[in-house]
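Got a structure for you, written out below as structure tokens; questions coming shortly.
Then we have chain A:
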Amino acid sequence: MEFTLKTFIFYGFALITIASAFAVVTVRNIVHAAFALMVTLFGVAGLYVFLQADFLAATQVIVYVGGILVLILFGVMMTSGRLEMRIHIERGQLLLGGGISLALLMLLLTVIANTPGWKNLTDDGTPLPPTTESIGNLILGEKFLLPFEVVSVLLLVALIGAALISRKEVRD
Partner candidate 1 sequence: MKPLENIPSLAYFTPEILLVIFAAAVIILDLLVKNRESQKVAYLALIGLGSALVAIIVTNSISASSEPVPLFWGMIQLDGFAVFFKILLLLATAATILFSLRSEELDAKLKGEYYALLLAVTFGMFLMASSTNLLMIFIALETVSLTSYILAGFLTHSPRSSEAAFKYITYGAVASGTMLFGLSLLFGMTGTGDLSEISDQLVILLAPEQETPLVTPLALLISITFILAGIGYKIASVPFHMWSPDVYEGAPIPITAFLSVASKAAGFALLLRFFYTGFADTKIMHSIDLGLLLAIVSALTMTIGNLAALPQQNVKRLLAYSSIAHGGYLLMGAVLLTSGNAAIVERGVGAIIFYLIVYFFMNLGAFYVVVLIANEAGTEMIDGYRGLSSRAPLVAGAMAIFLFSLTGIPILAGFFGKWILFTAVLEGKLYWLAFVGLINSVISLYYYARIVKVMYFEAAEDTDKLSFSKGTFALLSVFVVPTIFIGLLNIFYSLSGNIRLQ
Partner candidate 2 sequence: MLLSLIIFVPLLGMIVVLLLPRDSEELIKRVTLAFTLIPLALAVYLFIAYDRSDAGTQHAVSVPWIETFHINYHVGIDGLSVTLMLLTALLGPICVLASWRNIEKGIKAYMALFLLLETGMLGFFAALDLFLFFVFFELTLLPMYFLIGVWGGPRREYAAIKFFLYTLFGSVLMLVALIAVYLNSSIIPEERTFDIPTLISLAGETEHALADPTFQIWVFLGFFIGFAVKVPIFPFHTWLPDAHVEAPTAISVILAGVLLKMGTYGLVRINMAMFPEGMAFFTEVTEETGLWGYSLALLGFVNIVYGSFCALAQTDFKKLVAYSSIGHMGFVILGLAARNTMGVNGAILQMFNHGVISAMLFLLVGVLYDRAHHREINGFGGLGNRMPIYMGITTLAFMASLGLPGLSGFWGEALSLFGAFQEFEILAILSTIGIVVGAAYFLWTLQRVFLGKLNPKYEELPEINKREILTLVPLGILTIVLGVWPNFALDMFRESVAELTKLMGTFQAGL
């Protein structure tokens, strides 16, 4: 694989994504973790761009960074009244968790490396047409209409539910 600017940027995004994700799981300050998560999410969005999934990348940024991350920050603020943000991790738990995660990673890497069908599929850089229109068609008119409608119900339910639960008292 030739080493071009594109690949350089790719690796850059990859590195940023992974590093920030690593930060998310390791930094002690939860607000820092939230910011690291934001970086990760951007990184992933970048990777989507590399995959020529433009709409997806946009959604990622809007929904995740604009929605979820904000939610998380709200959460942090609402639950950490006494700025109890530092997180203490026990060694045993850390080791065990690390072990399990590592084992999973090794398994996944083995699979990735050994699955013949996934080998040698490189991005030849051919530009693809923008996906937005076909996504719109698929979701609103064709195959993915049902999931779309269902998800809308789901969102409604989540909305009602979240409101229901986070309300202080339902009825007196």
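Throughout what follows, a contact is a pair of C-beta atoms (placed from the backbone, for glycine too) under 8 Å apart; a residue touches a chain by one contact, two chains touch by 3 or more; residues count from 1.
Inclusion criterion for the candidates: all candidates are chains of the complex that A comes from, given by their letters.
Because the structure is predicted, anything quoted here is derived from the model rather than measured.
Between chain A and the candidates 1 or 2, touch in this complex occurs only with 1.
By the touch criterion given at the top, residues 107-108, 110-111, 114-118, 141-147, 150-151, 153-154, 157-158, 160-162, 164-165, 167-171 of chain A touch candidate 1 in their complex.
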